[in-house]
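Structure record follows, encoded as structure tokens.
Of the protein chains in this complex, one is absent; all others appear in place.
Right, subunit A next:
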Amino acid sequence: MATADPLLRVDNLEVNFGAVRALKGVSLDVREGEVIALVGANGAGKSTTLRSISGLARAKSGTVTFAGTVINKRTAPQIVRLGIAHSPEGRRLFGGLSVAENLRLGACTRSDPDGVARDTEKMFVLFPILRERWKQLAGTLSGGEQQQLALARALMAAPRLLLLDEPSLGVAPLLVRHIFDALAELKRQGMTMLLVEQNIALALELADRAYVLRTGKVALSGIASELRVDDRVAQAYLGAAE
């Protein structure tokens, strides 16, 4: 691994939702070209971490630095323009708009029509079903198709860092495999990803490194292949270890 500055550095991030302390000082870093998994039980703060990186949630304290710029005071649209795309939990497609329109909206921060057209072709290679469904309303797609569209929409921003929240949620098992194959292909092409995933086996298989979150703190971190055989990961989920 290169020792250069990481692409993304999250430092001591604290987020409150009313009286609930969702994050109690999360620190992590993502280097260029790495795939990082963020795992942990429900309510551990995984989605909140992603949302405060992409500007959808506001941090109370701590900093998020992306490519040398402190971004945690910026708005979500500004952060997209800096190169972070967020595929949010539950897909959140524009259900009343077609597949084509959803993809065009994914690229709405870009001003290079040729590049957008090229990337659209790339999406057809990665997710062939999107070409078939091109004119169909996003709301009428199946769960797996919607998830592929959500991924493609995020990729259309041509991000330097892709934030993925639960890409396997509500997707038929066969299609989960297909989606993770696509993510592996993206990784091979050098895409930097920060992945939140309930399916810990799949996540650790894809990732280079992983952070295990527990009640708003990083409980454990390390090389993904080592964490796969580490009992403490399961304990963090069950809440047995401290």
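In the analysis below, contacts are C-beta pairs under 8 Å (C-beta built on N, C-alpha and C of every residue); 3 or more make two chains touch, one makes a residue touch a chain; residues count from 1.
Methods note: contacts and distances are computed from a predicted model.
According to UniProt, the chain absent from the figure is "Branched-chain amino acid ABC transporter permease", selected among "Outer membrane channel protein", "NADH-quinone oxidoreductase subunit L", "Branched-chain amino acid ABC transporter permease" or "4Fe-4S dicluster domain-containing protein".
Within the complete assembly, A:Leu93 is the residue of A:Val10, A:Ile36, A:Ile71 or A:Leu93 that touches the hidden chain. Of the options A:Pro6, A:Gly106 or A:Gly216, the residue whose C-beta touches the omitted chain is A:Gly106. Across A:Thr48, A:Gln146, A:Ser168 or A:Thr192, the single residue that touches the chain missing here is A:Gln146.
The omitted chain makes contact with subunit A at the following residues, 54-56, 75-77, 80-81, 85-98, 101, 104-106, 108-109, 137-141, 146, 153-154, 157, 170.
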